[in-house]
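Note sheet for the following structure.
Apart from one protein chain that is not included, each protein chain of the complex appears where it belongs.
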Amino acid sequence: MSSDSFKTSVRVTWADTDAAQVVHYSKYFVFFERAEEEFYRSLGFSFVDFRNRGLWFPRVEAFCQYKKPAKFGDLLEIELTVDELKVKSVKYGFKVTNDETSDLLALGYLVVVAADRQTGRATQIPAEIVEKLKPFHK
Amino acid sequence: MSSDSFKTSVRVTWADTDAAQVVHYSKYFVFFERAEEEFYRSLGFSFVDFRNRGLWFPRVEAFCQYKKPAKFGDLLEIELTVDELKVKSVKYGFKVTNDETSDLLALGYLVVVAADRQTGRATQIPAEIVEKLKPFHK
Amino acid sequence: MSSDSFKTSVRVTWADTDAAQVVHYSKYFVFFERAEEEFYRSLGFSFVDFRNRGLWFPRVEAFCQYKKPAKFGDLLEIELTVDELKVKSVKYGFKVTNDETSDLLALGYLVVVAADRQTGRATQIPAEIVEKLKPFHK
Partner (left out) sequence: MSSDSFKTSVRVTWADTDAAQVVHYSKYFVFFERAEEEFYRSLGFSFVDFRNRGLWFPRVEAFCQYKKPAKFGDLLEIELTVDELKVKSVKYGFKVTNDETSDLLALGYLVVVAADRQTGRATQIPAEIVEKLKPFHK
């Protein structure tokens, strides 16, 4: 059974670049998060909804492997997949490609945990969110 | 005779916010520049073209007045106008509004100068660029 | 009568630079704020104290004039002065110089307003803060 993936695009702005004339390596983590936000928006909810339920989704692990540099003005495609779906955490995979050349630029992941905003403790991901994530689970 | 304006939109991402739970004041300058880049793209050229002509466009002045805060997830409309068009410099005006509420969030400007990349000296803006900017000059 | 000024230094890191191989123009506003924070720390208080009093200090205006570029690895000196001290707002002036060459790189200012965190309205700057700022008022 195949799984769905979510794709969004990001245009590299001048402020994303560094003196090596490529996108600064830390910015990929901003792109990953932006894709995650757009993914939630596409499913009909947002970080703000989580907050209203007394939840938030801190990142507990972040990883990126850099294959080829991205440059100013490049249009990047960010593909998000749900690589692991546990009771209290989700691992999102990210694949960054150059939209024009289709070159693979970077691969990465984020592990995010559902946490109670009062206690800070890990808690269950609400059932209706789990339902929405399932089709994207590899 | 009325002048044209250019509009683009920016979605506030989590990395744009600060601990006051609003967009960090320095990020407006990133948004201004992003609007400027999209403006050039809409006219058919880019910072890269300038570079290939041995030119670049350093900022010599930047200003922003903050009216109301922008928050995570807000869709912002950035309007760009050409407020002054001189032989060697352009002053761009920016108006940031909340796309949903139409609230005015910020007003600002950037003065950019055409500079020779070899000598660093201010130089004339190429005639065909001036022609493209003219319709946006207030 | 002469006034005091406050000085702090900032080392340019790779993430501060852009593809023109100079510090991105938006980063000066981060440097200004960092100097402001160090200034408060030197006076014995912080943004956190303001928050505990139900206050915060949003920026209402920001300006910077760029004279010469700063580069990766440069040690910058940031000088802060209190240019205006009003009942509800302060205007801080900033002067950025290259510590090694003494070249003037940038001049700027920030206008910050004391605001009630509940209502969002401008309010008086607490008297003991005003007392501490006075010696720095030009």
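For reference, chains read A, B and C in written order, and residue numbers begin at 1 within each chain.
As a convention for this text, a contact is a pair of C-beta atoms (placed from the backbone, for glycine too) under 8 Å apart; a residue touches a chain by one contact, two chains touch by 3 or more.
Remember, predicted model here, so these are calculated numbers, not experimental data.
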| item | value |
| --- | --- |
| Chains still shown that are in contact with the chain withheld from the display | A, B, C |
| Listed residues A:L43, A:A62 or A:L85, member touching the removed chain | A:A62 |
| Touch with the omitted chain, as defined above, among B:F6, B:F72, B:Y92 or B:Y109 | B:F72 |
| Option from A:S3, A:S26 or A:N52 whose C-beta touches the chain left out | A:S26 |
| Residue numbers in chain B that touch the chain omitted from display | 14-15, 17-19, 21-22, 24, 26, 71-72 |
| Interface with the undisplayed chain - residues on chain A | 20, 22, 25-27, 29-30, 33, 56, 58-66, 69 |
| Missing-chain contacts mapped onto chain C | 11, 13-15, 30, 33-34, 37-38, 41, 46-48, 72-73 |
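Note that only the chains that are shown with their structure count from here on.
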| item | value |
| --- | --- |
| Averaged-CA centre spacing for the pair chain C and chain A, given as whole angstrom | 34 |
| CA centroid of chain A to CA centroid of chain B, Å | 28 |
| Residues of chain B engaged with two or more neighbouring chains | 30, 33 |
